[in-house]
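A single protein chain has been omitted; all remaining protein chains appear in their positions.
Going in written order, the chains are labelled A, B and C, and every chain counts its residues from 1.
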Amino acid sequence: MVFRVLIFGSLAREFSCASIAVDVPDNASVRDVNEALAVRYPHKSTFFRGARLAVNHSFRSADVPLRAGDEIALIELVGGG
Amino acid sequence: MVFRVLIFGSLAREFSCASIAVDVPDNASVRDVNEALAVRYPHKSTFFRGARLAVNHSFRSADVPLRAGDEIALIELVGGG
Amino acid sequence: MSATVRIIDGAIGDPAPVLPLDAQFGAAIVFDGVVRSDEGGRTIRALAYEVYEPMASNMLAELGREMLAKHGLVAIMVEHSRGEVPVGQRSFRLTVHALHRAEALAAVGEFIDRMKRDVPIWKTALHDSPPATS
Partner (left out) sequence: MSATVRIIDGAIGDPAPVLPLDAQFGAAIVFDGVVRSDEGGRTIRALAYEVYEPMASNMLAELGREMLAKHGLVAIMVEHSRGEVPVGQRSFRLTVHALHRAEALAAVGEFIDRMKRDVPIWKTALHDSPPATS
């Protein structure tokens, strides 16, 4: 299944795009998406492995299987001010 | 010297007056006024011994001599709300 | 940096006197103290504030300047009622401008704690009818 992971803020500027496509097996979970991102971008693998992903606008357990059409968003805030 | 010690709040209501006259020797200090109040009202001696007294609208060291005409006020707040 | 004190007869008006926002501070807090209907477990109709002046204003200003310095505030303004303030009305307002929220929140908490402990202002609960006597 291919998902477009929405990205925001400084990450979106760094990547010059608003989402990143990842291809994961059927029944993949959020954790598999984190891992696929980490493998695809080895220079930021630690960041992508630890990043929080929301599915359909909420956080959920990392091992629940995803379904086609789920909206995935990378919610990693820089915090501060 | 006779001073009229200004009192406020629940203490003023309890005493049904706005000040208490105390007679202290010349060169008496704030501490002597506390003591004179405590002796005069033995049922509240602990309160009067510990009460903060302002002289001419500020707090000062307890052993500075008072002068005739100094305005003494008992600033003991109940605190709360 | 400025510290301003106003003692107001009766309830403090609404809305807050708007200090101009500016790009120097990131956090502005307006704290309103409101007279509650329940005072010490009994229903009241108002609080009466007795303010020993000028000592009270002097101490509020001094406390304001101390908070400015200690917390690095940009501005602080305190308003306190004198006399009768009905239930549901404002008797106190503290306005603080600071670079960041942490300083602003700390200053508000510390100012009010110190004011309640040290500044010569006394309050008396006013009831609809005097308590029954035997």
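Details
As a convention for this text, a residue touches a chain if its C-beta (ideal position, glycine included) is under 8 Å from a C-beta of that chain, and two chains touch if they have at least 3 such contacts.
What you are looking at is a predicted structure, and each value in this text was computed from that prediction instead of being measured.
Touch, as defined at the top, links the missing chain to these shown chains in the whole complex: A, C. In the complete complex, the hidden chain is touched by one of C:V30, C:A61 or C:A125, namely C:V30.
Check A:V24, A:A38 or A:A54 against the missing chain and you find that the one touching it is A:A54. Of the residues in subunit A, those that touch the hidden partner chain are 6, 8-10, 13, 54, 57-58, 73, 75, 77-81.
Residue-level contact of subunit C with the missing chain is found at 14-16, 18, 21-37, 87-90, 99, 101-102, 104-105, 108-109, 112.
Here is the rule we use: only the chains that are shown with their structure count from here on.
Of all chains, A has its CA centroid at the greatest distance from the CA centroid of subunit C. Remark: subunit A and subunit B have CA centroids separated by 71 Å (rounded to whole angstrom).
For the pair subunit A and subunit C, the distance between mean C-alpha positions equals 49 Å.
Subunit B and subunit C have CA centres that are 26 Å apart.
Touching two or more other chains at once is no residue of subunit B. Those residues of subunit C in touch with two or more other chains do not exist in this structure.
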